[in-house]
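Sharing a structure, written as structure tokens. Questions coming.
Of the protein chains in this complex, all but one are displayed in their positions.
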Amino acid sequence: MSQPSQTPGTALRAEDFSSGRVITVRDRLFTRYAWDAGVAIGRYLAGLRRGVILGSRCPKCDRTVVPVRSFCERCFSALVDEVPLTDRGTVNTFSVTYVTWDMKKLEKPLIPAVIEIEGASKGCGILHLLDPDLDPKTVKVGMRVRAVWKGTRSREGAITDIRHFARLEEGAGA
Amino acid sequence: MIPHVETNQDLRAWPGDIPVEHLYTAGPAGDAALRAMKERAALLGSRCNACAVTYVPARYFCERCFARLNETVDVPARGIVKAVAVVSEDRDRKPLRKPVVLGLVALEGATGVFLHRLGVKKLDQAKVGARVEAVWKPPEERTGSVEDLLHFRVV
Partner (left out) sequence: MRRVAIVGAGMTKFVRRAHETAKELTFEASRLALESCGMKRQDLGCVVHGTAPDAFDGFHMKGEFLLDGSGGFGKPYMRCYVGGGTGVFAPIHGFLHVASGLFDTCLVVCEEKMSSCQPHPQGAFISIFDHTTERPLGPNLLWIFALEMNRYMSVHGIKLEDIARVSVKNKGNALDHPSAQLGEKLTVEQVLQSEIMAWPVHRLMVSPTSDGAAAVILAAEGVAEKLTDKPVWIQGVGWNLDTAYWTNRDLYYPEYVEKAARMAYGMAGIREPSKEINFAEPYDPFAYKELHHMEGLLLCGKGEAPRLTADGVTARTGNLPTCPSGGLLGVGNPIAAAGMMKVCELFWQCRGEAGKRQIPGPPKRGVAQAWGDLMQVGTVLVVGSEKPKT
């Protein structure tokens, strides 16, 4: 028996809801969460409060990853060597986003990026935002960037203690 | 090895939620059943003759023999209480002003039981074995919801 040419499934239009042609029930889950940062990320956040990006080194795999973690998912050994990295990096990839999650237009586009952190192994980076004042046309994969930190007093031990990453001007930094 | 937490500052928890709500269609069978409540103050069931089962509210298919159910029947909105629960706290464990009495009612002519509130003046009226009948909201207040049925009262 071949695939039937008429298949079941009834498509509704917006009018079917507004006119009450179909009956609906609206509901919302009563859930709020408090997610613990945990042991390794707790230390990572404490590092951010001090203005330091921390990674973890696995001597067995000869690999430094970021952010901090309690164990190496490759060799499955406990990672105890917490290492400070630099707050500079290279754009591994980026996007220029124009919509929010619920498909509303953003007034000013956001530029999320994966930033490979200098001091971590090649290819190891974090998700963060690039300077929103950058002209998106000038942003390139491979561009060097540096963290722009919040003032010491307004840091709270959060990923947002780094405001964003800005272009590292040639000759600046190491 | 899990290190001991030395100061409260090391403890961080992130508050958040999943920012969605849900809009459910009742589907073809559910529409018919809810419309019967709204328009006729009636309980609509679906009959599967092959399995000798009457589902209330109406269903689209028989979960036993997997046939599409096309035959609907009005089931009398009365029956016998099979189980009772008295709820005296809300979901946050705050005491309710007035307890809510829930009942599982075996409707005449239907398979299984139907969950709804029991409308009783005194808690001891809510008994297993009690005969009950539906009390409906007035037509202008009915919206096509299981809440169109106010409760079952003891007869």
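Lettered A and B in written order, each chain numbered from 1.
Everything that follows uses one rule, which is that contacts are C-beta pairs under 8 Å (C-beta built on N, C-alpha and C of every residue); 3 or more make two chains touch, one makes a residue touch a chain.
This structure is a prediction, so every number in the text was calculated from the model and none was measured.
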Contact with the hidden chain, among A:Q3, A:S18 or A:T138, goes to A:Q3
Residues on chain B facing the left-out chain by the touch rule are 12, 14, 16, 18-30, 60-61, 63-66, 68
Logged for chain A, residues touching the omitted partner chain are 1-13, 16, 22, 26-29, 33, 35, 37-38, 41, 44-45, 65-67, 69, 73, 92-103, 110, 112-114, 123-129, 136, 141, 158-160
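Here is the rule we use: only the chains that are shown with their structure count from here on.
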Between the Cα centroids of chain A and chain B the separation in whole angstrom comes to 43
Residue positions on chain A within touch of chain B in the complex are 10, 12, 17, 20, 22-37, 39, 42-43, 45-46, 78, 80, 157-158
The residues of chain B that touch chain A in their complex are 1-3, 5, 9-18, 20-26, 28, 30-31, 34-35, 91, 144-145
